[in-house]
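A single protein chain has been omitted; all remaining protein chains appear in their positions.
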Amino acid sequence: MKENAKPRTLNMRRLEPYVWLLPSILLMGVMILVPIISVFQTSFSEISKSGVNRGFNGVTNYLWVFQNATFWNTLLNTVIWTIVVVGLSTILGIILGLVLNEKFHGRKIVRAIVVFPWATALIIQSVIWKYIINADYGALNALLYKLGIIKSYVNWTATPGQFFAWECFVGILVTIPFVTFCVLSGLQSIDTSLYEAADVDGASFWDRLFKVTLPLLMPSLTVSTVLNIIYVFNSFPIIWTISKGDPADKTHTLVTYLYKLSFTNQRVGEAAAVSVIGFLILAACASVYMVMTLRAEKEEE
Amino acid sequence: MKTKKSPWPRVALYLFVFVMCVVILYPYFVMFTTAAKSNDEMYATGGSLLPSVWQWSNFIDIWREAPVFKYLLNSIIVAGGATFLAIACGIPAAYALSRMRFKGKGIFMGAVIMSQMFSPVVLLVGIYRLMTAMHMTNSLIGLVLLNAAFNQAFAIWLLRGTFTSISSEMEQAAKIDGCGTVQALIRVLLPVSAPGIVTTLIFVFINSWNEYTIALTLISSDLLKPITVGINVFYGFNFIKWQYLFATSIFATIPVVILFLCIEKHLVAGLTSGGVKG
Partner (left out) sequence: MRSFYRKRAALLKKIEEEKNMKKALALLLSMVMVLSLAACGGGGGGGKTSLNVIISQYGNYTQEWWNQFEKDFEAANDTVDLNIEIVSWNDIYSVVSTRIQSKQQPDILNISGFADYVADDLLMKAEDYTSPDVKSKIIPSFWESNAIDGTVWALPILASCRSLFCNMDLLSEAGITAPPTTWDEVLTACEAVKAKHGDSVVPWGLDISTDEGQAAFSYYSWNFGGGYLDASGNWALNSAENVKAVEYIKQLIDSGYCNSAPYTDTRYPLQDAFSAGTLAMMIGPMNMVSADSTVNYQSVNIPGKGVGLGVCDQLMVFKKDDVKDQDARTAAIRAFFDFFYNCERYSDYMVYEGFLPATSDSSDYLASNAEKHKVGGSDATGDSEYFKTFCAQLPTCQFYPMSMAKWMDVRNGVIEVEQQVCQGSISAQEALDNLQASITG
């Protein structure tokens, strides 16, 4: 030990950062990387109906997926779903965050209320909404009827489009709290003297909002948006609970579609191909973000 | 603070907040009133807003109908264990990322983000195979490890932001005073980073508490199910016991809401330090 203390120290110094990273790498490497590899493998294999692996079959699974009209419709849905949910929840979350940053009576109560959708399991939220919008015995029709707003029961889910709109609505509702809190925290770090300066310049409410507040919120918003895109893109319980992708497979997103392929239609290989495709799409989006942040960091240093 | 401006934006904003609150609270109102309805009333069309008879016994029956207490306990173990592990592994990684220069830092950060690109649903079969190989298919420890891993990226991201936003001068001073790196981290950096750590803790806890699909596939014994999977017993072959489902859901939500409310202040403070620097 003593004889070669010097070279070891040198090694340790260079290795040190990696040693710090080791627990994290171990955890993610084993628990996430291994399953990812097996998904890639599966996507190039023929898997029988009952789940037996019959070996390599090239890109057959991918071809099957690309030739399937439902896949393209699903892809379109996924894009709409991600943009609508992330977009609207970001806008609403920003407004809510701005309001909650003001001082008013009952602010604490409102902040507590905003926490609720976040603290409730998605699966539970989805089940409640499925029950609420049921046209025959659901709570929404009963409420509107009692209030005299509707004269007879409305079928809220007559078309796939309506189903999908409700699913987007629930998606937005459960995503808002996260954005709100990111905005609230971002607002705290804004120097109030900037507002005072703006007031001196005679800035209007909108000037203050668009020229001071929003630009300074951008860093926290970028991060929350990137994370939201990933989470929403991969979101499963809402759609699966409310419509399972039906009617006629028209309300799927990639994740529910591949779940149905894999577990209802027993097409495991094809499902794996869909998940690889989804991964590639997300990875493409993320690499744009990565390039941007890395460049920003280089400029910083 | 703010002197003069038109009152209309304010009024509009308050109206907006009011509407939001109503929309957010409505499902909980439904959940609560439905949980107290009798079975027949559930399906009464032209239905009632409030139960005609408050069937409080539903809230007691669920504990007898299913091991709800055990489910809750399992959820606490899984979410608590995953949170601890994710933070224990995340702190050193975030520390290295914020305080040290080394080759492959960018690659590592990229890999961390990439690891989030697959939802656990997508990886189910791979996960199941892995857990079989590790003999952890029907164990809470398996769930702890998986939840910790799937929340690792988020933990690292938040903690790194927190650490980066804190100047390293204090640690250096501590080192000159004779502390090692580890000691400086524990004694100086961690206390200052408390809000960021609390935020991370909440995020990981909630994500793990809400996790559904992995637990559904991995856990086979009734007594090891977390609450999200456990409430499925009210969703059976020949029946859906909405009132039990919702009564149990209330018990599943309350602990998290309380946790949230207790730590809400830290949450905002923590996101500031974590969020500003991506």
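Lettered A and B in written order, each chain numbered from 1.
Following the convention adopted for this analysis, a residue touches a chain if its C-beta (ideal position, glycine included) is under 8 Å from a C-beta of that chain, and two chains touch if they have at least 3 such contacts.
All values derive from a computational prediction rather than experimental measurement.
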Please provide the labels of all shown chains that the missing chain touches.
-> A, B
Who touches the missing chain here, B:142, B:161, B:196 or B:226?
-> B:142
Residue among A:238, A:268 or A:286 touching the omitted chain = A:268
Per the whole complex, from B:216, B:250 or B:263 the residue touching the absent chain is B:216
For chain A, enumerate the residues touching the unshown chain of the complex.
-> 9, 12-13, 16, 19-20, 22-23, 26-27, 47-53, 134-137, 152-153, 155-160, 163, 242-250, 259-260, 262-266, 268
Contacts from chain B to the absent chain lie at residues 39-46, 65, 85, 88-89, 92, 101, 124-125, 128-129, 132, 134-137, 139, 141-142, 144-145, 168-169, 172, 175-176, 178-183, 216-217, 220-222, 232-241
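In this section, only the chains that are shown with their structure count from here on.
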Chain A to chain B, mean C-alpha position gap in Å, rounds to 14
Listed in rising order, the residues of chain A that touch chain B in the complex are 16-18, 20-28, 30-39, 42, 92, 95-96, 98-100, 102, 104, 110-125, 127-129, 131-132, 136-137, 139, 141-143, 145-146, 153, 173, 176, 181-182, 184-186, 188-189, 192, 195, 199, 204-205, 219-220, 222-224, 226-227, 230, 234-237, 255, 258-259, 262, 268, 272, 275, 278-279, 282-283, 286-287, 289-290, 293-294
Along chain B, where are the residues that touch chain A in the complex?
-> 1-3, 5-6, 9-10, 13-14, 16-17, 20-21, 23-28, 30-31, 34, 42-49, 85, 88-90, 92-93, 95-97, 100-102, 105-106, 108-119, 121-127, 129-130, 145-146, 148-150, 152-154, 156-157, 206, 209-210, 212-213, 227-228, 231, 242, 245-246, 249, 252-253, 256-257, 259-261, 264, 267-272, 274-278
